[in-house]
Structure formats: structure tokens, C-alpha cells
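Worksheet: one structure, shown below.
The full complex has more chains than appear here; those shown keep their coordinates.
Think of it as A and B in the order they're written, each chain with its own count starting at 1.
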């Protein structure tokens, strides 16, 4: 099947959008679409994006590998699994198509965009909260926010690394890490602090933590070359 | 206070508050039963229609709000310097439609339907007051749930979610498939988390 490869990646809301547009191009509906051909067209399209050195987001690649997997599975003598995967994909496409249709209808219902409300009057009103609640409400809310069993915070940094500006967070945790390492007193080789680092950003964070602690006069660095540098906690630091 | 005065009082209250006011709050303010408030509300609606003042009374679920007539939008935009206000993106309309028809709904559900990350769009929609948090889903990870706001209703010119456009292809075959799908979808969502 001949497909014209003239799209730009920015024209698509995501891999599902690209698939829907390929289906539309073939002038068939989702139920009847020949999945094998569709997969080929999708992969061809991704290949084209790559050749044109366009920025392809990971979602497109993930979908590509999923499609390849479906195709591979369908080559097996028993391909119930391939059928299941194909149905799943078709289902997602139908669902997304409905979403697109509704979105289109919503985008036509714009009368309210031209109806303006008014800001509340600026009375000199005290906004101070006046109600009373049982303190237990806070415990429930806390459990809701944090989850049970995570009584103390900060929780492990792992789940949040994607959300939080990594550098700042990691530095604060590395300050704790460095302090903990030095609590026993005595000098330690600076390089020993880097031992457990798993990534460059972790190394950088540890280094920044050491600098922060130096600046705050909590640790002392000695030694005349980087590989001989030693770090020590400053005792009797005033609080 | 006679009926006409009550209508004027209601107008000035809605005017001063700006945001949607619930019927319960109006009952307290005017020391009236809900039916009493509704009578006043209907009186005001009628008066605003007759007097053509350029504002109208909107019903948004169980709340009321004054808003300007769309016919004068051009002047208001000019006065507020809103001409360069960006309309919603196609992505925003898609996210809104998933949230509106499936609420309360998690971000990962929206992302599953659209097949792409939606964090940025969701944040924008929260900032624009079109969607809001609605508690959490009782699943491991306790993901946040989202729903549409009163402002969403006003923006799309409806007074209730039931006035949203019907889902397309509501005939037996596709609907069957659709239902099965959404069940599959939900299960997957659960497993993932």
C-alpha cells in the first residue's frame, strides 16, 4: 500500500492520533482495518521521522515496539495472544476516536467563551477561617496525602525523582547523607563519599552537598590534592 | 421587603459575589426556603431578559451566577485587552472530553485514552479553572481524581453535565465493544498502579 510520507511529527497528538490518521487515509473503519498493513505504515512513518531527524517523543517509539510485538506474535502458529493484543489496540483506537469526536463537539460549544463573569467585590473582608474541626481530620487527610505506613517524611526520593527538580532535592538528601557519614567523627577521604554514587547527577549532588556544608561551616576540607582531600565534621558547631 | 425589592437584592448579591452562589447559601442570605429562592431567581431571570441590560443569570448545577451577554464580547475583550487570549488547544479539548465524560478520573486514565503524557495540559486546565481535584482513588499509590468545575459548565454554555453532547455511535454494536473496552481499560489501570 502506498502512503504519502509528508507528515510532520508535530501534527500528531500522539501515536494513537497517528494511527487514526493512517486509518482515515486508507478509508476504512477501525473494526475492518488490516492491522498488519497499518503496522507497516506506522513503522514506515516513524522511519521517515527518524530520517528527517525530527524529535520523536518516547510514546511513538513505545507504540512502535508494541506494534512490532503484535506483528511478531501473529507469526506464531498459535496466535491467540496476537489476537488479544490486536483487539486491545483496536479498542484503544475506538476509544480515542470517540474522545476526538467529543473534543470536536466541545470545541464548537464556545458560546460561554464570550460570557464573562465578574471578580468578587473587594470588600474589606477578613478571610480568616472560622470553622472548627476535629484534629482527627488532619490524620485522615495526612494518610490520604501520604498513604498509610509512611508516617515520617521525607519519604524515599525514588518515586519523586521525575516530578521534582532533581538537583535541589538530591542536594538536600545528600547533605543528610554526608552528615550521616561523618557523624562517627574523625576524618574521611572525600572520595569515599562518592563510592556509592550510581549516576553523574548523584555525584554532582554529593559534591554540591559538600560545598553547601563547607559554606555553612559544618565540615572542613583538608588535603592538598583532589585525591588526598579529606573531610571532617566541625565539632561544637553553634546551633 | 416586597418581591421586586428581593429581586433587586438578589441581583446586587450575585453582582457583588461574582462567583457562582449555591441555592443553599441564598436560602440563608434571604431567609427563604429553596422554593422561595427559586421564585426570586426566576423573577430576576425574567427581568434581565426584559431589560436587556447585557448580563444574564446562569444556572450552573445548584448554583447561580451572573455573566455578560455573548453579544457584547467584542467590547469586553477590547476593554480587558483580551484579544490575544489564546483559545484552548486541541489537546485541551481532548483532555476535557475524557475528564467530563468519565469523571472523577485519574491523570493516568486520561493518558491511557490519549496515548500521550497529559501533565502539562492538565495543569493548564486546572489553572484555567476548568477541572479540579476530586479526592483520590482507593488504589495503591492513591492517585488523585479530577472532575470538571462550575466554570467548565459556564464556558461550554450548559447548566448541567447531562447537557453534554451525547457520545457518538450509541448503537448496539459499537456500544457493546465500547463498554467492553472501558472495562478492560479500568482493569489495566488498576493493575498498573
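Following the convention adopted for this analysis, a residue touches a chain if its C-beta (ideal position, glycine included) is under 8 Å from a C-beta of that chain, and two chains touch if they have at least 3 such contacts.
What you are looking at is a predicted structure, and each value in this text was computed from that prediction instead of being measured.
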Full-complex stoichiometry, written in the displayed chain labels: A x1, B x2
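In this text, only the chains that are shown with their structure count from here on.
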Intercentroid distance (Cα basis), chain B paired with chain A, Å: 29
Chain A contact footprint on chain B (complex, rising order): 15-19, 56, 58, 65-70, 73, 76, 80, 87-88, 90-91, 93-94, 96-98, 100-101, 112-117, 135-136, 141-142, 153-158, 165, 167-169, 174, 177-178, 180-182, 184-185
Touching residues (chain side chain A, partner chain B) in the complex: 13-17, 31, 57, 59, 63, 88, 91-92, 94-96, 98-107, 109-121, 123, 144, 147
